[in-house]
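Got a structure here, written out as structure tokens. Questions coming.
Missing here is one protein chain; the remaining ones are kept as they sit in the complex.
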Amino acid sequence: LEEPLIFEMDERGGTGVDFAEAPKVSSRLGSLERNRDIDLPGLSEPQTVRHYTRLSRQNYAIDLGLFPLGSCTMKHNPRLNERMARLPGFADIHPLQPVDTVQGALKLIADLGEWLIKLTGMHSVAMSPKAGAHGELCGLLAIRSALEARGDKREVVLVPESAHGTNPATAAFAGYRVENIPATERGRVDLAALKARLGPDVAAVMITNPNTCGLFEPDMIEISKAVHEAGALVYCDGANFNAIVGRVRPGDLGIDAMHINLHKTFSTPHGGGGPGSGPVVFSEALTPFAPLPFVEKQGDHYALIEEETAEEHHGRTFGRMTAFHGQMGMFTRALSYILSHGADGLRQVAEDAVLNANYVLRALEDVLDAPFGKSGPCMHEALFSDKGFEGGLSTLDLAKALIDEGFHPMTMYFPLVVHGAMLIEPTETESKAALDQFIGAIRNVAERAKAGDPSLKAAPVHAPRRRLDETLAARKPVLVYKEPEQAQAAE
Amino acid sequence: LEEPLIFEMDERGGTGVDFAEAPKVSSRLGSLERNRDIDLPGLSEPQTVRHYTRLSRQNYAIDLGLFPLGSCTMKHNPRLNERMARLPGFADIHPLQPVDTVQGALKLIADLGEWLIKLTGMHSVAMSPKAGAHGELCGLLAIRSALEARGDKREVVLVPESAHGTNPATAAFAGYRVENIPATERGRVDLAALKARLGPDVAAVMITNPNTCGLFEPDMIEISKAVHEAGALVYCDGANFNAIVGRVRPGDLGIDAMHINLHKTFSTPHGGGGPGSGPVVFSEALTPFAPLPFVEKQGDHYALIEEETAEEHHGRTFGRMTAFHGQMGMFTRALSYILSHGADGLRQVAEDAVLNANYVLRALEDVLDAPFGKSGPCMHEALFSDKGFEGGLSTLDLAKALIDEGFHPMTMYFPLVVHGAMLIEPTETESKAALDQFIGAIRNVAERAKAGDPSLKAAPVHAPRRRLDETLAARKPVLVYKEPEQAQAAE
Amino acid sequence: MRYLPLADSDRQEMLRAVGASSIDDLFVDVPEAAHLSTKIEGLADHASELSVERQLTAMARRNMVAGEVPFFLGAGAYRHHIPASVDHLIQRGEFLTSYTPYQPEIAQGTLQALFEFQTQVARLYGCDVANASMYDGSTACWEAIVMARRITRRGKAVLSAGLHPHYVSVADTMAKFTGDVLDKALPELTAETDADRLLAAIDEETSCVVVQYPDILGRITDLTPIADKAHEKGALLIAVVTEPVALGAIRSPGEMGADIVVGEGQSIGVGLNFGGPYVGLFACKEKFVRQMPGRLCGETVDAEGKRGFVLTLSTREQHIRREKATSNICTNSGLCALAFSVHMTLLGEKGLRQLANLNHAKAVQAAERLAKVAGVELVNDSFFNEFTLRLSKPARPVVRAMAEQGVLGGVSLGRLFPGAEALQNGLVVAVTETVTDEDIEALAKALQETLA
Partner (left out) sequence: MRYLPLADSDRQEMLRAVGASSIDDLFVDVPEAAHLSTKIEGLADHASELSVERQLTAMARRNMVAGEVPFFLGAGAYRHHIPASVDHLIQRGEFLTSYTPYQPEIAQGTLQALFEFQTQVARLYGCDVANASMYDGSTACWEAIVMARRITRRGKAVLSAGLHPHYVSVADTMAKFTGDVLDKALPELTAETDADRLLAAIDEETSCVVVQYPDILGRITDLTPIADKAHEKGALLIAVVTEPVALGAIRSPGEMGADIVVGEGQSIGVGLNFGGPYVGLFACKEKFVRQMPGRLCGETVDAEGKRGFVLTLSTREQHIRREKATSNICTNSGLCALAFSVHMTLLGEKGLRQLANLNHAKAVQAAERLAKVAGVELVNDSFFNEFTLRLSKPARPVVRAMAEQGVLGGVSLGRLFPGAEALQNGLVVAVTETVTDEDIEALAKALQETLA
């Protein structure tokens, strides 16, 4: 049975909520009473539950199986964290309550911040960024503020070719010009090329470490040193921090700012695309420029430092990035995750993530080209290319065929430095049995791709939908539902 | 991907829980320390969540679609009720706490009991029975106690042919001999035959009303009168109370005891087979014999009447049926349901349930034989037979074919009074659109059954399993998992 | 009404379709005298979620929540920490809102979970087979006695004095009607159980002997001699386990020769819930399987030869056998059984052993600490996570007084055995992993003050 859109259910007069009768009053709506229907369908609770339950079953999810999206870190989301985030003491408090009535919430933010600082070996943390890209922006604004504070108007940010698209986009959004740094044949930043490019116009270098090829940058300390010597600052994209948490502190690598995707390293649920949360840790040099608001422990009291009180001792802040205090609901989950794992568990997280990725790398490198496989172990993700596929088959075909094998595909065509890239991140919450099953499925599909099996072009056939026409969607965008007559009239 | 059994996952050393370290003490286990493995597999939380999430997706459920099991009353389970049952004030209290510390819980039981009494027009209620059949037992024990209290040793309970199997089984479990009452051609109790059978050996008559043909017993008042005149008592199986709630009070029909399936009329979730809850309402005549414990409002205080205090004013009780106080978790849900619907809503529940059933009856009677269709409207469920099926096709085949159409089948081969019975109960929480879709599916399959389409024999083909070999299961019962070597050795 | 999808316009259209002029036309079979023309007295009309939530929350607030105070109650219901994932999983709509798996092709989720549950229960109890759950421990206990009668064709059951008094009451109630004879006794406040009484009472008339393990006072007895004697006389040993966690630390009844093992499964996966719903566990030796009550899930294959599961041996059951069924039970405790099974899967051998070990260690600590309070004496030699104290005063008012101070200090034997003078100073104290050292100190202090 196909699930219709709610707009097709013809329930214009329906509703799934009941209300007490409103007291009779004279309206004070400034003569702007609504005089036109919104045209929103309403479903009873049984219909609503059924609609969304049915829809949900057209999704793949970690709860259903391995979800090896490289760089996306789809690990298990503990249910304790969901329960904690729903405690009324966290879920049912208003961001503008008097601070004396939210001391527990402020303590939670302060505690989480402290662990993030300690885990990264940095100096301070900004908790308010709403997601990774927002965190990048936070980092770059702090960098720009620091440079401007010393009267240094630099205009360029260097970004490796292999960076996430958010890196250059963020640099541009923060007013910078972006230049690429090339990669070596071993998948790392080309240190010589970087050094050659550094100069008085370079404000910062944005580096992902472990990088998007799944490799640790062995020259990281030297890179930081060179950047600093050139008067610039080092931004680290912390998307892959999960590979090193508890084993390596980015602060020891000389970086100045790094965002942490709580939904990657600390397992807050991805929810089909968000919400995220992107706290940013800073070096001492950047700390004075960190954004508002933040929480400060003052004896037994937790103070909220906002615009009003910032002047006293945080006058150089670059300002506020968002209303209120950040993603509290994600903070609760992340702290629950950190306390659950503890010092030993977090280190084990990194180790198991790396072990699982290497296990996949080595189990597949005979059937799939692993461009950097020879240069040593990978970190938390294993990178392959489509070299050797026959009959016009591509990474896309392998990915779609994997759907028919019961798995979510890996990240495709990213990073851009590898042809037909396939980036596989199993994460630490997969068992060996699950990995073996997944490896078997990939081997099967890879053999077919190398044999040029044309049936791969038709995959998936066992999914809720066959391949979707993305070109059509972009050429004639239909972004909202229109009643058939409207839709027709529009053509 | 097939989901293995947990025992096949080879995780003997695994676990999905962590514990604080135990303090070191000298064991006081009376030298009975366990010295052999239990052999229980343990899965990490990610594996556990995935295992049960995958399993769940092999189930059909109300949340996925119409579930027209006649007499089972699969209506929507409101999520508010789930939330209320989980309030720590209800979920996290112990049944033996001092009564002063559970006044809210006792009030809830008393309030629910009061509404059940008022909705049925009866005199008192026993809340402790754990399910419908347990409620039947409760009713029969009260009846037997009342008869014995007047020195009347009667041995026979009369049960209509169309009764649920629990009725005769309960009567037997309570020490009675069971005799059948025949049905008329119009699907009702044969009043004349009943009257003829009544006599000094008959203790009680057990009647389901509305009955299992989905029909109201129009002679119910006369039946009760006749039974009472013969010195016997009337037990009503309240499984179908949902058809009349708010419109008809069983107390006005002269019955003496009736159980109420909270999971049917008041929508506590069925949970794949339970738990249920079967409070029993009593007439004044049976009230003195009701079981322990019960709650009594004494001014502002709610007292729990148990063995200790019963003697004072409830000395004729037949005793305790279960440990503790009954299905509290179901009481919370049922009260939440009653308060949500209110007086107007409950009446509407019955009316919509009956309307939906009649709509199905009339929409199908041209393609399926409706043995009592001519005798007037049905109540909450519509009954059909397999008359007219060709090619050796039967009710089972139609049911299995319906699975391929995306629906759960109706109740099959019950009641026994109709050949190849198909009992369809849509309930009030189905929309007209859902009914129309379901009707379309049945019409399609019914036409094929009447045309003798042999492909029906192969149905279902779109379900997680094809038809299962029930004979094999019963002939060589395998009720627990055995390791392959054990299983082999056992053969 | 948020739960009713029909609009008034739908209703009108559907009435027309069925040829009725009003809804009353569909209720023509109801005798005139039985039509209810008024609304239910005192019941308000439909209410918003917010309003209902307020009413119920107000009731909930009038209860003292176990998790918010030092808490030591057991006696057949135990407070353990349940992993958050358990409730998450049992709330999946596909489990929560499905029915008894009468159509196995689309109920393999429930069925496979039940098959796993049966296997877990059988292994935990040391038995060959287990059923798909009963209402609770107390009713399972009576069903076991009936089953023993059916197997042995004898009518006398010997009940240990250590059997939970509610379980005894249930059996008493039923035996009045069935004519079964129950040989029973009150427990004594001693370290020894009434094993000798049982051994003496078993004779050729005996269908079964019923022993709780650990018993209502927390004492642990070796069941082997009782099993031997029972078997010698042609009777069955029924063991009753109200705290399944104990079996992570002590031998299973099956190992010691029990023929039928029943009990309460609430400890694993199911919360306190003021007494219900709980989940009855029922296991036995393979040879008795066709005499078992309740649903059974069995393995089979489908038309393509794939493994699958079905309800089986239903010829024992009421819907087939009617008055000749092994029991009248129909509804089981499926969702609680699922919760039990999910929790047990999370625990596994390792976790259950750790949990049991932790419970026992905490209980030993608590027993030693409390025994130091003036006026308190430890009755037990052996115990798992629950033991009995003899106080210098009647325990029931002591419990009430401690509750007023915010300490839920245990279950008094006065509450469990009303009228039993010899037991009135007894207090049964349960100590699980949820009890902290501070809780133990709070209880010690409350006892000290109350007994002073």
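To keep things simple, chains are lettered A, B and C as they appear, and every chain counts its residues starting from 1.
Basically, contacts are C-beta pairs under 8 Å (C-beta built on N, C-alpha and C of every residue); 3 or more make two chains touch, one makes a residue touch a chain.
Owing to the predicted nature of the structure, the values given are computational and were not obtained by experimental measurement.
Within the whole complex, touches from the chain that is not shown fall on A, B, C.
Within the whole complex, the absent chain has one touching residue among C:49, C:143 or C:386, and that is C:49.
Taking the complete complex into account, A:277 is the one of A:124, A:240 or A:277 that touches the chain left out. Screening A:69, A:146, A:207 or A:393 for touch with the missing chain picks out A:69.
Checked against the full complex, the one of A:124, A:265 or A:358 touching the unshown chain is A:358. For chain B, the residues in touch with the chain missing from this view are 11, 13-20, 43-47, 49, 53, 78-80, 82-83. By the touch criterion stated above, the residues of chain C touching the omitted chain are 2, 48-50, 53, 81, 83-84, 88, 91-93, 346, 433-434.
We take it that only the chains that are shown with their structure count from here on.
No other two chains have as many C-beta pairs in contact as B-C. Averaged C-alpha coordinates give centres for chain B and chain C that are 19 Å from one another.
Residues of chain B found to touch two or more other chains are 11, 45, 49, 53, 57, 62-64, 76, 78, 340, 429-431, 434. Within chain C, contacts with two or more other chains are made by residues 1-5, 46-47, 49, 51, 83, 85, 88, 93.
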